[in-house]
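A single protein chain has been omitted; all remaining protein chains appear in their positions.
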Amino acid sequence: MKKIRVAVLGATGMIGQRFVQMLEDHPYFEIEGLYASERSDGKKLRDVLKVRDHVYKEETLDTKIETMDIDKIAKNARVAFSGIPSDLARKTESDLAEHGLAVFTNAGAHRMDKHVAILIPEVNSDHIKSIKDQSTYGNGGYIVTNANCSSTGIAPPLAAVRDAYGLNFVSVSTYQALSGAGYPGVASLDAVGNVIPFINGEEEKMESELAKMLGTYEKGAFNFAKFRVLANCARVPVIDGHLESLVIKMDSTPTVEELTATLDSFKGEPQSLKLPTAPLQPIIVRTENNRPQPALDVLAGAPDRAKGMAVTVGRIRKSDEYYKLFVLSHNTLRGGAGGSILNAELAKAKGLL
Amino acid sequence: MKKIRVAVLGATGMIGQRFVQMLEDHPYFEIEGLYASERSDGKKLRDVLKVRDHVYKEETLDTKIETMDIDKIAKNARVAFSGIPSDLARKTESDLAEHGLAVFTNAGAHRMDKHVAILIPEVNSDHIKSIKDQSTYGNGGYIVTNANCSSTGIAPPLAAVRDAYGLNFVSVSTYQALSGAGYPGVASLDAVGNVIPFINGEEEKMESELAKMLGTYEKGAFNFAKFRVLANCARVPVIDGHLESLVIKMDSTPTVEELTATLDSFKGEPQSLKLPTAPLQPIIVRTENNRPQPALDVLAGAPDRAKGMAVTVGRIRKSDEYYKLFVLSHNTLRGGAGGSILNAELAKAKGLL
Amino acid sequence: MKKIRVAVLGATGMIGQRFVQMLEDHPYFEIEGLYASERSDGKKLRDVLKVRDHVYKEETLDTKIETMDIDKIAKNARVAFSGIPSDLARKTESDLAEHGLAVFTNAGAHRMDKHVAILIPEVNSDHIKSIKDQSTYGNGGYIVTNANCSSTGIAPPLAAVRDAYGLNFVSVSTYQALSGAGYPGVASLDAVGNVIPFINGEEEKMESELAKMLGTYEKGAFNFAKFRVLANCARVPVIDGHLESLVIKMDSTPTVEELTATLDSFKGEPQSLKLPTAPLQPIIVRTENNRPQPALDVLAGAPDRAKGMAVTVGRIRKSDEYYKLFVLSHNTLRGGAGGSILNAELAKAKGLL
Partner (left out) sequence: MKKIRVAVLGATGMIGQRFVQMLEDHPYFEIEGLYASERSDGKKLRDVLKVRDHVYKEETLDTKIETMDIDKIAKNARVAFSGIPSDLARKTESDLAEHGLAVFTNAGAHRMDKHVAILIPEVNSDHIKSIKDQSTYGNGGYIVTNANCSSTGIAPPLAAVRDAYGLNFVSVSTYQALSGAGYPGVASLDAVGNVIPFINGEEEKMESELAKMLGTYEKGAFNFAKFRVLANCARVPVIDGHLESLVIKMDSTPTVEELTATLDSFKGEPQSLKLPTAPLQPIIVRTENNRPQPALDVLAGAPDRAKGMAVTVGRIRKSDEYYKLFVLSHNTLRGGAGGSILNAELAKAKGLL
């Protein structure tokens, strides 16, 4: 099978380099070029390395980064994976779609657009149909976004809960990793030995994105789900891995064992389609009393088929009609590059590529 | 005025050394001796130093630590400030009270005892009367505890809110500092670049201690307050300063400005009595969008009269009938040694010393 | 080919778990059992996980840990990989050798024994012959140690330099990772935002181990090399990766380019024998002005065939007859478990297993 040629935008950044990591041996896609701003033109990936825990192939590290050029990308690639900043993404991604590219993006710029899905295939795979209503679809161009990293982590457990018991109240506090702020991002004098109880726009994003994702797309429009989300977002000195504490209230009151079973057995279309990047199990439930922990569970503690794409739930407790739990997700894999790659795999499986 | 002679128990530990820091120039109290386990007998404070941010007097650093000996302490001191571990504290503190000492302790061992108050003078100063019902009171001996560090931080804002608007729901997530676990406490391999979503017994303590403190003491018994507390506790790689995110629901729905004014103007008996360790203002409200932060606000960002004894509130937001805010407190000053010293000052002001 | 059965001792610790990581798919060896102290008997690897950056196979994470029992291990295994503490290692490892096991150990206990080699195959592969002079060799039992982690990192560059130019002066300062202290190791209150300028016995080890390794083994005795080593050792808040600054003086004065070429082209017996765990290149020279860095270069920045087994050299500078450089090595892979596995591979290649 001939592989689909893809461009990676923002290759000097953390998300861009996670795209590269996940595309090194991808069965559907092959990297056509790495792109970034003019400033990095000609530099090798190894010179601007940000990722700490992946051992790239030597030829990958030697790949040269090129200046982003819409025409060139359009000529050479069918797909663009985008890890560029949101302000730059608005126009660039629209231009690429107009040039006929399928754009799978981590940027927030288009997430609230009328026909653009915020897609997590385990949660709302049917939303992908919205691309057919995008004006560029006739030329083969469209935009699909992955969710904000902190929304991504809790969306699968919330979807599982909603399906089984109904959902009406979510109070979430985040412990978000530094890599979520990009590079250079947070100054070290602000980060070391500190917590910053503010991430610009994040709480609003969590509230609106979850409502959009857990809602429906019908007759060309998204209908937002109705349940309350109260978010408190904070940055902690962790490199990768967003931890989130949840208090939820549902329409019924399962036992802790029932809720555990519901989460543990949750599956979605990526699992039934056996998409290459899909984790075997989207939600891993741990029963130790001190897990999940970012250091141990974003990668090492998860089964080898998960590779940063499963979310880990732990410490499920019940207090009358309220439930408390912690959720951990890899913010630059599941909540970033991996999310968009899984979206592209779904698109391919559905004949949209 | 002759100063009251006090013993500091647990002087090799973080809390013990915070006691020493706050007693260096205290107008009421003077240190009679520093005590710890036999292992440290004869060591100087400077050799076992744990506190990073206080510049001790040279003679303080040269003070030798002695083995804890009840009889000796009873002979030399009227007051014991205790920073020893809870398992050791149960018997030691009872013994000291039986020997006629007023024990002001950070240990949790006696917090739920029938006539022992968990005292935060701004919150429940009248609970101090419970000591008169302790069996040792006739000999001058009694025990007063300060609250758990994570309960301490949010008790003043919750008391202010309860007084003004009634209180019925609290969802709290903590970002707790490493010093709260004592020494050696958390292993560095677990702490660096990580968050641990579990602190043994902490969530239960928050729920029960807040109910006891915000309740009443009448006819020789504590009546616990009725409001729901849902706690998620986690440890973050910060040295000092517990940050806590709150979602609360009250009986009425003030504006953000009203709530801000209520918190900002909150005062208690330590302020009216002008106790030496009392902050001018127990609750400082910050209006910047990214504060309070442990690094900046446990000490530097607070007014100079606060010295770690005020709690800082920030990011007050309203979402219909729910309110979201962050609270920061110094866990080993306000939430530890400072809490007990303020308790002792209150006792003295009330003629109990 | 039938694989050789190996026992892993100290499987709850960091080094033990690095052994497990490297043995998961090893072409020569298969794990027969994981052993630790009684306290962990029956626990699964996943419950005591320490390694952050390796994704273990699910069946590996589910492996149960057993209590160390010499007879049992002797019955089931030909090789013991030992990651146990040095005080326990002295007797345990001798016992195992007496029971006929080939012991490849990270512990320091036997490093200075008369016929025990401190082996780094790229540096002193011929020292392996010392095992034939061990009293247990007749039964197939012997002990081979890997070097102390901080000695390991600089031994290959020093060997390369000695071979090419002669070596007479080394001043080394270390920036050592927390994982080098084992678990629980350094208290987080000592580690976060701090440097500890002392590691018990480390400076002495560096000086004696380098002299032993760079010396010769002739007529049943080790002759120590003569060159001066001045070591200053310090612990920094890094999880994995020992960085070391070097000032060296040699017998001749190559240009920086010549020295670079010498280091870059350095090869040893593991490379010529193509041992499975050997890096393609034992020394990687980086020419950027701000590398090597622990975060980037212990794993991610190295070629994919290195996997933590190459050391990275950077910032080579010349100041008259002195040369300055930084060296980085993975202290629990190259400087720990990986070192011993490479030693075992060499033993096998030489018919000693």
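Observations on the model:
Lettered A, B and C in written order, each chain numbered from 1.
In this text, a residue touches a chain if its C-beta (ideal position, glycine included) is under 8 Å from a C-beta of that chain, and two chains touch if they have at least 3 such contacts.
Note that the structure is a prediction, hence the values are computed from the model and not measured.
For the chain missing from the display, the contacting residue among C:Pro294, C:Gly308 or C:Gly336 is C:Pro294, taking the whole complex into account.
Only one residue from A:Val8, A:Val186 or A:Val285 touches the chain missing from this view: A:Val186. Residue C:Gly193 is the one among C:Pro85, C:Gly140 or C:Gly193 that touches the chain not shown.
What subunit A contributes to its contact with the hidden chain is residues 14, 50, 178-179, 183-193, 237-239. Seen across the whole complex, the unshown chain contacts subunit B at 46-47, 49, 51-58, 61, 192-193, 239, 288, 295-296, 299-307. Although one chain is not shown, part of subunit C still touches it, namely residues 171, 173, 175, 190, 193-198, 228, 230-232, 234, 236-239, 243, 245-247, 289-296, 314-315, 319, 322, 324, 326.
We adopt the following convention: only the chains that are shown with their structure count from here on.
For the pair subunit A and subunit B, the fraction of shared interface numbers is greater than half, so the two copies use mostly the same residues to meet. Chain centres computed from CA atoms place C at the largest separation from subunit B.
Distance between subunit B and subunit C, defined via averaged C-alpha coordinates, is recorded as 47 Å.
Chain geometry summary: the mean Cα position of subunit A and that of subunit B are 41 Å apart. The multi-chain contact residues of subunit A, meaning those touching 2 or more other chains, are 193, 295-296.
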